[in-house]
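Only a part of the assembly is drawn; its chains keep their places, and the rest are absent.
Each chain gets a letter, A and B, in the order it is written, and its residues are counted from 1.
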């Protein structure tokens, strides 16, 4: 279960109360009075804990778990019968597990570092109940909404606006940016640095001034050490609800739609244009000026050099529709084999 | 147009004055008195703004722009006729756009954060008109030239030498380095950390002391969160005029020539040796000890495992000459198709 040095637990709750609070179904009413004190993995759980079981690969842990209660789907529980455990059913068990975890750990978003309130501000405007940690720097004209947390050694540059309930981790820097409500920026992220804009000059590349901004919608999350360049002229835009993992690069004037999911180490080049709900696997690369339709999916490690229509899944480098990529992979394996026998003595 | 919270504008200028100052041609002398107050994209521009039109993909924005003046090539303006707009012509319109933008925004390189002059120095030598921002740390024996800016929370390690007019962004760290004039290092970059040098020992890898430096020529630019390791014995060298994007890794004892352009997330392994004017697309990887000739180009996402002769363009992983890579891609697509039909019922 979560380490009390890092996480502050609420509860306990009865199993019935948990089911009701998260809006899921209690398997057996007789188990409703079971007292649950914590969440834990199937492997680590004790008798007063609740564990999630949402991935059939972990069925052997489920069979042997000491957990008193398990949150799972009706399907999985029928496939792997298990007596003596209090069950909560949900067809979206992963989503409901999130709710349970929030119930026990309502402040788990960010383990606070120090509760000192130290600020180095110019004429910045700081909303109610903000927490500015040691050595954080707020530049001239910065505006913070209510309940923002700014991590240690983090720099919010001149003129930047953050909405309410934003969290910026330690050692990050944010400049030239307008940011909505509920945005979380992780440690070491660099938002608003100058884009990679050069004109070929007679004696090497000449820097083009980067005069745009980064505009970030509500509830966006940006991973650790990720970099998002400001626009060259016009803005780089990240749509509301989009989540971005660690070490991602987003180039100048890129436009990302609503509720996209962008995994670690992805690179999105300048002026790329993504619709809503686009999902991109780790280490994939999107070339500059590429248009990706809403609901498209890009497999991990792909290199996307052409536009992708809405709802299409692509893979490979250069990326092609995913079934074609699988056929290429299969064909290549087959040819490699026959190529070998061609060379064999006859 | 650029947001006044982040950028400080000069001007206004007449169109004739702009053309003369940047050394480009005024299309129609009658428009010379047009007063231009700012630069803006074709989409955002108003009647007193000048916009660049250098990429034919944006022709529809050009046709409908409200901009009073446009900087473009004679070719594009003939291909897409447009009345009532003041034109400035240049065959290197992108380069001249950079000049216009510098004219309106002479200090646009780095939106300053705070103008306080706070320094934590040992016996460092700080040149005239340097700006050291809050919580920056200068180690023993550091030497800064004139007009350097050191960002908030940035650490310049013991003995490091920077020339004149260098800018180091926020939250960066620089150690074991000798740096020329006019170098810009972006937020979060790590210059001079120990290289990844290990000898295989009986019980796992044994660290080899990393005793070299990083030597950086004039006017180099290094992107946000990029890492450049110092040499193991001897130096890692970045030639003058080279520009490096975000999240790039450069290994120990790599040598990069003059005026190279290295896009985001590229990895250059230890002891790789690049000539002058080499261009590398995003996420490409160069193996250790590889030699890349001057003027070579490496396509995005390539994996270079063999030396590349001067002026050659390569792509793919393992990288091959780019035409061969395109043929491979085409052949693979064709084979995947025939492979499918082989399996079809006859």
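Everything below uses one rule, namely that a residue touches a chain if its C-beta (ideal position, glycine included) is under 8 Å from a C-beta of that chain, and two chains touch if they have at least 3 such contacts.
Keep in mind that this is a model prediction, so the values were computed, not measured.
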For this file, in which 2 copies are placed, how many copies does the full complex count? 3
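Here is the rule we go by: only the chains that are shown with their structure count from here on.
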For subunit A and subunit B, what's the span in angstrom between their mean Cα positions? 27
Taking the touch rule as given, give the residues of subunit B at its contact with subunit A in the complex, in rising order. 1-3, 5-7, 39-41, 43-44, 52, 57, 92, 94-95, 97-98, 101-102, 105, 108-115, 133-135, 151-153, 169-171, 186-188, 219, 221, 223-225, 241-243, 245-247, 258-259, 261, 263-265, 277, 282-283, 300-301, 317, 329, 332-333, 335-337, 339-340
So in the complex, the part of subunit A that touches subunit B is made up of which residues? 120, 122, 135, 137, 139-141, 153, 155, 157-159, 171-173, 175-176, 188, 190, 192-194, 196, 198-201, 203-213, 225, 227, 229, 233-234, 247, 249, 251, 265, 267, 269, 283, 285, 287, 289, 303, 317-318, 320, 324, 327-328, 330-332, 334-335
